[in-house]
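A single protein chain has been omitted from the complex, and every remaining protein chain is retained in its original position.
This part shows chain A:
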């Protein structure tokens, strides 16, 4: 369970990081989304992983740490709002600049000069 969890978080953040470093706005937005999923998973695990525990305090039995759940909920809401904003911004940039490069310059120009 622990290793599966760790590998999932790691793969998500690696993919997110790779896509965030791309030159066009769409992969960047997708990358940021993946990164925020990875962060949410990570936040979940920060109180330590408990299996078969109750969600909240259940007498003197085993229970999961409730604080990370509250934090992850906040982080999901904020991340969702941010993603929506980033998508709209990327569309505005595409419309106003005429291309979807993060620096606002045309990709084709550069390739032509390289040839």
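Points to keep in mind about this one:
As a working rule, contacts are C-beta pairs under 8 Å (C-beta built on N, C-alpha and C of every residue); 3 or more make two chains touch, one makes a residue touch a chain; residues count from 1.
The rule is simple: contacts and distances are computed from a predicted model.
Entry comment: the absent subunit's protein name, as recorded by UniProt, is "Multisubunit potassium/proton antiporter, PhaD subunit", drawn from "Multisubunit potassium/proton antiporter, PhaD subunit", "Xanthine dehydrogenase family protein molybdopterin-binding subunit", "NADH-quinone oxidoreductase subunit M" or "Cytochrome c oxidase subunit 1". Within the complete assembly, residues 20, 25, 28, 32, 35-36, 38-39, 42-43, 45-48, 67-68, 71, 74-75, 78, 81-82, 85-86, 89-90, 92-93, 96-97, 102-104 of chain A touch the chain that is not shown.
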